[in-house]
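First the structure, then my questions, so here it is.
Excluded from the complex is one protein chain; the other protein chains are retained at their positions.
So, chain A:
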């Protein structure tokens, strides 16, 4: 039983670590703030969530596990909001998407609104 638990914890820690590392690699490699937010919000959340669960499982205490689960829940609630606000602030500040971008209906809508303004 303890071996199984140790194995589960180890798998969770390593998987979480790999996801977090790849999230960091993504933030460096992706071309602009919008695509970077993809890596930070998704892989980052899953990575930290898995590691929190590993910590909770390893302790074998209800109190610690409850805290870990609450931590994961708050991560899932807050990480997308943060990514959303960073992307929104960047777009409002006029930060252009990468040249690879194929479509920007938000900029089109803004241009339309500016044209219609007296």
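Simple rule for what comes next: a contact is a pair of C-beta atoms (placed from the backbone, for glycine too) under 8 Å apart; a residue touches a chain by one contact, two chains touch by 3 or more; residues count from 1.
Please note the rule applied: contacts and distances are computed from a predicted model.
Among the names given as "Aliphatic sulfonates transport permease protein SsuC", "Xanthine dehydrogenase molybdopterin binding subunit", "histidine kinase" or "Na+/H+ antiporter subunit E", UniProt records the absent chain under the name "Na+/H+ antiporter subunit E".
Among A:8, A:22 or A:55, only A:22 touches the chain left out of the display.
Contact residues of chain A toward the unshown chain are 18-19, 22-23, 25-26, 29-32, 34-35, 37-39, 41-43, 45-47, 62-64, 66-67, 69-70, 73, 76-77, 79-81, 83-84, 87-88, 91-92, 97-98, 100-107, 109.
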